[in-house]
Every structure is written in structure tokens, then in C-alpha cells.
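Heads up: the structure comes next, in C-alpha cells.
With one protein chain removed, the remaining protein chains of the complex are shown where they sit.
Labels run A and B following the written order; every chain starts at residue 1.
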Amino acid sequence: MIRVTDLNIEFFDHERPETVVYDFDLTLHEGEIVGLVGESGSGKSMSALAIAGLLSRKDMKKRGEILFEGVNLLDCDRKTLRKFQGNEIGMIFQEPMTSLNPVKKIGWQVEEALRLHTDLSKEERKKRAIEMLQKVELHEPERVYEQYPHELSGGMRQRVMIAAAMICDPKILIADEPTTALDVTIQEQIVALLKRINQEKKTAILFISHDLSLVHQLCERVLVMKGGYVVENGSADEIFYHPKEEYTKKLIAAIPKVVRKTEKDS
Amino acid sequence: MRYAGKKILTMCVTLFAVTLFVFLAFHMISGDPVTSMLGTQATPERAEALREELGLNDPVLVQYGRWAAGFLKGDMGTSYSYRMPVSEMIVDKLPVTITMTLMAFVWMILIAIPVGLYAAKHEGGVVDRIITVVNQIIMAVPPFFAGILITFVFGMIFRLFTPGGYVSYQVNTGKFVGYLFFPSLAIALPKAAMAIKLLRSSVISELKLDYVRTAYSRGNSKRSVLYRHVLKNAMIPVITFLGMALSDMIAGSIIIEQVFGIPGLGRILLTSISNRDYPVVMAVIVCIATLVLVVNMIVDVIYGLVDPRISVE
Partner (left out) sequence: MNWKKIRKNKNFIAGSILTGIMLLLILAGCFYTPYNPNTMDPSAKFAGVSLKHLMGCDNFGRDIFSRVLSGSRTTLIVAAGTVLIGVVFGILIGALTGYYGGVLDEVLMRINDAVFAFPSILLALLFISLLGSGKYHVIIALGIAFVPSFARIVRSEFIRNKNMDYVKSAKLQGAGDFRIMFVHILPNTMTVLLSAIMIGFNNAVLAEAGMSFLGIGVQPPDASLGRMLSEAQSFLFSAPMYALFPGLTIILLVLGFGLLSDGLKNE
């Protein structure tokens, strides 16, 4: 459904150009969940932002192709790109505390994509938004609709982010470290929520994380990145239990023991 | 609403403290008004009788209460030098100061918001750099010198207005407002420059925040990110500044009145200071102080409306 070939990203806002992603390839099929793992600075977030069309065009050079519904997202005009963003491609981010606009009501932010991409009336939008808030398992969605971000906890805000990203039923959801800033129990809930969304709506999910155990819980296929390169690519089980690369082994070793144990038990 | 109530209460307390301070200060220095009213030759009995009649033998706080109560009823005392009620001297001057300050405020907003947004949107561009440099210079111009320059350029060279040709609002409102056009611009210019600088840096730093990326991810255009998401956030620090600027401009109008020959509160204040006409000085200062406090209160309330995080605390 979306095919990325030979993606190269090069920065030149510092004194010398700096390549952050080399020859990145990825195919994401309908209903599939793919994990993208690596430590910070490995280029995984850059690749994800590029797919979502969120890399600024000024300070960097991009080569390659991101093909979605017959359009190359890398070099299409902004208007075409905007038609996909929020509508066909949704995205959620690492920091739920800062990713929502602090001075706008939750409802306004959740239904924003509807306002931009559909002709629904105000009432219909509100109805959809409240349904969506319910779907992401927020209690009292009517109340949340009228609240401001600072009145919600981190986990609730991340649910709001998911609701906002999913409101137009996008084909792809890009989740950039969506659980990193949350504590462990909330992490599990969010992962379960993403899994349910994927099953119900057949939404393809690109799940970016540095936590291999979470990726293993959620994803069928995993790409491991290091220093801008994809170093390993395979099924989640294969990579988790039989890693080929030394780097992947280190990533697995970095998982706290307790979590890994429950992982094996389950 | 509770927030607004709290702010109004704070304002009343401050107003009480300020008026009490002003009253005590003038009470201490103004000496015995009876001597100045009767002359030094008066018999002690007559002076004592007048003192009793004026209530000058009462404790200071009682005198303050009487003065404050009178003030609320519109009785601001009698001018020493003009022998007329202070309220009569002030009442028809108040609209001059208020109109001029409000016009200056409108000028400031009209200049600062579009220019500040433009500069922020085109950060680093040629126009932005020119704006930054010009801004830095304008910020250094004292308002009264701006007034002199405007008088020279627009009044004397282009003859767009007649310096000194003030028309009272009681005679012709249109011409009155027309005459205040340039004086209010002179008050507004340096403040507008500061507001531009603040708004520009505020927008630029907001644009780097995470919620902006979220807004783009939903398919917002650059324009709607700026106007629908960033502007309200970026205005939060600017509003505080605009409020402070407005109260500064109320006080600044005293100086600009002198440049353009406008008979407002400032002129009364200055003549009364040099004549040591304390009831008038007190009344004008209390009036200006009240205006300033009301402005601050309104700004606080607006601040609470714009920033939802405030009203909860």
C-alpha cells in the first residue's frame, strides 16, 4: 500500500552536510503492523517523519521515493501532500504532554482533521469526535470534549492524540515512540489499544520504538536501524529470539529483565 | 469567573493602598492649608475655628476616609490656586487623555501585529532583517522626540496638521480625533516596536514546539498553522506586554500633551506641581492611577480568557 524505496535524507543546516538516513526501504501492506527499532539518532524518527511528509523542505535534501496511492510523497506539491496528511496518514508522537495545543479544547483538536478534509457539519463532527473519544476508552467523552490538555494525564492525552489521528479513518497510522513518555502500565494499555484499532479498522501501523519488547508484543515484522542504515529486517519472533546482528542483541539485552520475563511467560 | 472576581478584589485592595499612600504623603508635606487660606495674619482663634470646620483636627485616617468618600462622590476638594472645585478642572480633561491613549493603543496593535507576524513568518529574510534593525532604532527614540520629529515632518514640511491647532472634543469631535492622530502615533511608535520584537520572537519560538508538528500532521497549511494554532499561544506573553504598554502610555500621554500643545490631564498636573496645588496633584494622580489599575485588571482577565491554564489555579 505504501512503498518506500531508496530513501536518503541529508541535513545541511549545520556547517557540513550530514546524512541521517541511508537507502531506507519499506513496504507496508494493509492491516499490517511493522516495527521500527533503534537507539536515538539511528534515523528511525527521521524516516517516519519523512513518510508522514513532516520534514521541512528547507534545511534538508531527500532522495528516493515514497509511493502512496500512485503519488510520490517526497516530491508532490504541498497541496496534494496535505490531502493525505490527517486523512489517509495519521500520526502520533512521543510527547503527549506537548503534542497537543495548550490553548485549544480537546474536541476542537480531535475533530480538526474532519474540519480540514470533510464537509461534515459542526454537529456531525462533534458526534464523530465523541464517538472517537469513546473508542479510545476515555471515560466521559462529552466532558473530555470540553476540556483543555492540561486537565488530562499523559496517558489520556496520548489517547486523545490517537483519537485525533484516527478520526478520518486513515489507512496508515505512524506512531513515533508513542509510549516512551508514559509509565509501564499505561504503555501496555496504549499498545493494546493500537492493536485493537488495527484489528477493527484494518489500519496499517508503523510503530517506532527503542523498546524491542513492546515491538515484539505488537508487530509482525520488524526493521532494526543503526546509524541511518537498516541493519536487520525480518519477522518479530525471528529478530527477538534469533537476532543476527550484534547491535540487535545489545538492544535486546537492554530490555529490563522483569519485562522480558513477563514477555516470555505470555 | 472566580478568577475575574479575585482580580477585581486585588485591584480594589491595591487602589486602597495607593490612595492611602498618596493621601498620607501629601498630608505630610502640604502643611497647614489654613495658613495658606487665611494668610499668616489670622488670629489663632479664627484659624482654630476653620481647622475644626474643615475637620483638620480629626485623626489622619478619618480625614482619609472623608477624602476618599468625597472622591467617590465626585468631590475632589478645592484647588488652592484656582479656588474652584478640582472635579470641575479634571472632568472635561479626562476624555482627552483617555481618547489619546486608546488611539495610541489601537495604533500599537495595528502596527505591531501584522508587522510582527510578517517578520516571524519570513524569519531571516531581507525584510525581516530590515524590520529588526529599524525596530531597534525606533525603540531607542523617546516618545517626545518622536513627537517633535512628527511635528517637524508632518506638521511643518508636509503640512498635514497644524502644530498647536488643538480642537476640543466639545467643539468638534471629528477635528479633535483628527488632531490626536499624530500625537497618539508618537506615543505608540516605540511601544509598537517593542511589541513587534516580542511577537516575532514569541511566534518563532512557538513554531518550534511539538503541537505545531501535530497540526501539520493533520493536513494544516502553513497559514492555518500560524493563525489557528500558533497565534493564540504566541499572544499570551504579548498580552502582558500590551497591558503594561497601555498603562505606560497613559502616563506617557502627559509628556506628549506638552509636545503637541494639548490641554489634557498632563498640563493640569504639571502646572499644579509647580504651583504646589496639592489637591489637584492628588486628584490627577489618583485618577491616572485608577485608570492604570483598571487597565491592569482588564488585562489580567483577558489573560485568563486566552490561557486556559491560568483560570484553574
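Just so we're on the same page, contacts are C-beta pairs under 8 Å (C-beta built on N, C-alpha and C of every residue); 3 or more make two chains touch, one makes a residue touch a chain.
The model shown is predicted, which means the values in this text are computed figures rather than measured ones.
For the chain that does not appear, the touching partners among the shown chains are B. Looking at B:68, B:236 or B:251, the residue that reaches the missing chain in the full complex is B:251.
Seen from chain B, the chain kept out of the figure touches residues 14, 17-18, 22, 25-26, 29, 136-137, 139-145, 148-149, 151-152, 156, 163, 247-248, 250-252, 254-255, 258-259, 269-270, 272-274, 278, 281, 285, 288-289, 292-293, 296.
Basically, only the chains that are shown with their structure count from here on.
Look at where the CA atoms of chain A average out and do the same for chain B: the two points lie 51 Å apart. In the complex of the two chains, the chain B residues touching chain A come out as 209-211, 213-221, 224, 229, 232-233, 236, 306-309, 312. Taken in their complex, chain A has these residues touching chain B: 52, 54, 78, 82-87, 90-91, 93, 95, 98-104, 112-113, 116-117, 148, 150-151, 161, 164-165.
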